[in-house]
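One structure is given below, encoded as structure tokens.
Yeah, one chain of the complex is gone here, protein chain that is, but the others are all in their spots.
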Amino acid sequence: MTTRPGAWSLRAPSPLPGWGLSLGITLTLLSLVVLLPIGALLIRAAGIGPAELWATISSPRVLAALVLSFRAALVAALFNLVFGLALAWVLVRYEFPGRRLIDAAVDLPFALPTAVAGIALTALYAPNGALGGPIQDWFGVRVAYTELGIWIALVFVGLPFVVRTVQPVIAEIEKEVEEVSATLGASRLTTWRRVILPMLTPALLTGFALALARAVGEYGSVIFIAGNLPFQTEIAPLLIVIRLEEFDYDGAVAIAVAMLAISFVLLLLINLIQVWSRRHTAGA
Amino acid sequence: MHIEIDEIAKTFGSANALHPVSLALPSGALVALLGPSGSGKTTLLRILGGLEEPTSGRVLFDGQDATGLRVQERRAGFVFQHYALFRHMTVFENIAYGLRARPRATRPPNAEITRRVTRLLDLIQLPDIAARYPSQLSGGQRQRVALARALAIEPRMLLLDEPFGALDAKVRKELRQGLRDIHDTTGLTTVFVTHDQEEAMELADLVVVMSMGRIEQMGKPADIKARPLTPFVREFLAA
Partner (left out) sequence: MADMTVSAPLATAPARPRARAVGCTEEPRWLRWTVTLVVLALLALLVVVPLASVFVEALRDGAAVAVASLSDPDAWSAIRLTLLVAAVAVPLNALFGVAAAWALTKFHWRGKAWLLTLIDLPFSVSPVVAGLCIVLLFGTNSLLGGWLVGNGLPIVFAVPGIVLATMFITFPFVARELVPLMTEQGKAEEEAALTLGASGWRMFWTVTLPNIRWALLYGVLLCNARAMGEFGAVAVVSGKIRGETATMPIMIEMLYNEYMSVAAFSMAALLTLLALVTLTLKSLLEWRYADQLAASGRH
């Protein structure tokens, strides 16, 4: 490995054409749409300086908003972890009428615009809504305009991620593996705990991280149902919008940098899970 | 066509796929490149076809330097290991592809294309499958269609990468004879890659035994069997 002749060229030679052209288009659009704008944010943040950024981020209202965004996203992603696994299992393994329709319905939160989801959930779960009214009467719990409302909106937007990452893996589990487990004397619960869940873990973690990443930054479906009270139900993306409307660009940039940092960490996490699971399954 | 390989070497990153190798293949010969996986035989075949660029060395076709010739200009009929049939096209369109891809000036008229495809389907003894898709064919049929597709461009040579690799034993025997017949009919210089020494010995006029990117021995099958030159060849033939 000490001498690597030819390894200094960027690309292994190939008879196929179009590498330069396709990479050129890719990098041009990627730069224009994604990299330069994010760069502009980072440059602006560098201009503000770390002390000032930290002062803004650690101010009580901003901190409360960031903590709320992350906490609600975590709760929703955890709920989706369990709910998504159960739903994926039911869709793959159980026969019941209308299964295909239900399967298609799983993608609804993905296809439905977030603003539509937001007003629909709000109308439904508001104190005078079709579901919000009875829930308040029977259980004494308010849904809309509380953190519970935010949880519901985030469960809604995150639902497809766990289902759609776990579903193909469940479909690929060979029944023989479960049969072997049973012939070795394992109960169904033991088979689940020792055989099935470990096989699903990488996909579950990936789906969980994707749902979490999506929920932390979610805006459209949340702002209608949240009530948006500072320190209580004001999410971080909303606070960015508020700062912008006040023309407090530095304030908006500081919150955005904090959120971007969370995004990067989650993206890194997703990549690590996938690298780990690839190694994990390759060894099997 | 006479093919000459002059000090061809190929490296992939840090790995030497081919040490400088030289080889002269007489016109009209049926040549087997024989060796275990990783011996560099497929790399050599792909260099002949213009699919890989050699790190150094030259390839000569009928004495003319063809090293820099683009893959499209080589007119090498190439049969891929898993045939690489175009899955969205019928057998007819697969075979006609190379003719239709020609520039307008040299492209045959449609009637001529139909005539040639029909003739090729007769040659591979599958006259009735023109309208089928690759997914509807057996492995042996796919291999023969790939052969017909390669022949359609009126190639100057025929290059086949493990042409029988993906087939079961019975079909393999049949198609060996088929390749021999087609070679004898067309008279094309034909090079095929195989790891099966029985196949190489039975089918080829000339066998090139390769190992670790080097040529161990080259000669007529009977000569190689009678007088293996290196311990590797002896062991490989015994296996």
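Letters are used for the chains, namely A and B, taken in the order the chains are written, and counting of residues starts over at 1 for each.
Here is the rule we go by: contacts are C-beta pairs under 8 Å (C-beta built on N, C-alpha and C of every residue); 3 or more make two chains touch, one makes a residue touch a chain.
Given the structure is predicted, the values throughout are model-derived calculations rather than measurements.
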| item | value |
| --- | --- |
| Omitted-chain contact residue, chosen from A:46, A:67 or A:86 | A:86 |
| Which residue of A:63, A:92 or A:120 touches the chain not shown here | A:120 |
| Residue numbers in chain B that touch the chain omitted from display | 49-51, 71-72, 74-78, 80-82, 84-89, 97-98, 101-102, 149-150, 152-153 |
| On chain A, residues whose C-beta touches the chain left out of the figure | 10-12, 14-19, 21-23, 25-26, 29-30, 32-41, 44, 83, 86-87, 89-90, 93-94, 96, 100, 102-117, 119-121, 123-124, 130-131, 152, 155-156, 159-161, 164-165, 167-168, 175, 178-179, 182-190, 210, 213-214, 216-220, 224, 236-238, 240-241, 244, 249, 252-253, 256, 259-260, 263-264, 266-267, 270-271 |
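Convention: only the chains that are shown with their structure count from here on.
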| item | value |
| --- | --- |
| Approximate Å spacing (C-alpha centroids) for the pair chain A, chain B | 50 |
| Touching residues (chain side chain B, partner chain A) in the complex | 11-14, 50-53, 55, 71 |
| Residues of chain A defined as touching chain B within the complex | 1, 3-7, 12-13, 15 |
